[in-house]
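Shown here is a partial selection of chains from the complex, left in place.
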Amino acid sequence: MDLRIIKSPGEGTLAILKRRKGSGPREEIPTPDAVGLVQGKLIEMVCAADLAEKAVGVTVEDIRGSCPQNMIMLAIFGDTASVMSAMETIEKGSKAQEEW
Amino acid sequence: MDLRIIKSPGEGTLAILKRRKGSGPREEIPTPDAVGLVQGKLIEMVCAADLAEKAVGVTVEDIRGSCPQNMIMLAIFGDTASVMSAMETIEKGSKAQEEW
Amino acid sequence: MDLRIIKSPGEGTLAILKRRKGSGPREEIPTPDAVGLVQGKLIEMVCAADLAEKAVGVTVEDIRGSCPQNMIMLAIFGDTASVMSAMETIEKGSKAQEEW
Amino acid sequence: MDLRIIKSPGEGTLAILKRRKGSGPREEIPTPDAVGLVQGKLIEMVCAADLAEKAVGVTVEDIRGSCPQNMIMLAIFGDTASVMSAMETIEKGSKAQEEW
């Protein structure tokens, strides 16, 4: 599972993410301070999405490539501290679940 | 074959699963206590689906990624004990069938 | 090439298979005693389909995943003895053809 | 590159191939004595198709899976001797071109 954080994402970067979000064009996402990205197997992404959703101060979106296959990506929007905290939770949770 | 259990899944996580379930928007799934996830080859998933279907107290759905390829995912909804019991049956059955 | 047999397949399992059969919703398949599943490369599947078709007492269907790629799956419906006999023929035929 | 020959192909096997041929439902293929199958990379298939087309007494069709990726399959229809002769030409040509 790959994890990345983009601080102060540019407008074009947000446009790439918004064009591919799974929920369709529902309520607008206000320009975030940071974006956390998570890429892995579908089953890992669903678990990561659940951990991120339960974290405070972030919005979670699943991102599709044109044909993302087993590679769905998760984008986590929010202020920098909240995004970093959510990403750490995902990293820890992923390791815990592998030992299941 | 990968197996994961999510306890008290969040609303957003259930939305990701429901957007991709193979049966279409038929009868509503009531918010479950737990969700078991199974990811593997198509042939493994069909066998796992059959074992899960014969287990007690769970609902089985096949989940599509945008292009899940040989990677279809199975979601097993129910109370925590029933989901855990179904997941153990799948894990055992998978090993038994590999020896066939 | 992977081979599996499901005895007394559940209704939900048959629904997953029927939703994906390549021939479309033509004549109905009566609920079978057993289902044989075969997964492999497209070229192996076509050879297996031919062997299964020439076997007695079984119905053969090709199953698509959402994007099955080189992974098409074959489902062989029938009474338990006929399905097992057809599956053995496929297993032997596969080995013979590899030596060609 | 994988090569297989099916002698006296069954009706269902021909139906699987016809459902997927790239040329669409143009002139009917009369039921052949034999079918040669060739599976490999797109670039190998195009070279094989050219060799088969220049062979005598066979009809060549490119077969698509639902999402055959770099795996397109070639079906070569004809009497048994012509199909076997075309398949040998493809096997030899493939080795010659690898040395280019």
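Of note:
Chains here go by letter, A, B, C and D, matching the order in which they are written, and residues are numbered from 1 within each.
In the analysis below, contacts are C-beta pairs under 8 Å (C-beta built on N, C-alpha and C of every residue); 3 or more make two chains touch, one makes a residue touch a chain.
These numbers were taken from a predicted model, which means no experiment stands behind them.
Counting every copy of the one repeated chain, the full complex in this structure comes to 6, with 4 of them shown.
In this section, only the chains that are shown with their structure count from here on.
Any chain that touches subunit B and also touches subunit D is listed here: C. The chain with its C-alpha centre at the largest distance from the centre of subunit A is D. In summary, the pair subunit C and subunit D forms a contact in which the copies contribute largely different residue numbers, shared numbers making up under half of all those used. Note on chain placement: the centre of subunit A and the centre of subunit D lie 45 Å apart, centres being C-alpha means.
Subunit A and subunit B have Cα centroids separated by 23 Å. Of all residues in subunit A, those touching 2 or more other chains are 67, 69, listed in ascending order. Shown here, the protein chains touch in a chain-like sequence that does not close on itself. Inter-chain contacts occur between A-B, B-C, C-D.
For subunit C in complex with subunit B, the residues that touch the partner chain are 2-6, 9-13, 15-17, 19, 37-39, 63, 65-69, 71, 73.
Looking at the complex, you find that subunit A touches subunit B at residues 22-23, 41-43, 46-47, 49-50, 53-54, 60, 62, 64-65, 67-70, 72, 97, 100.
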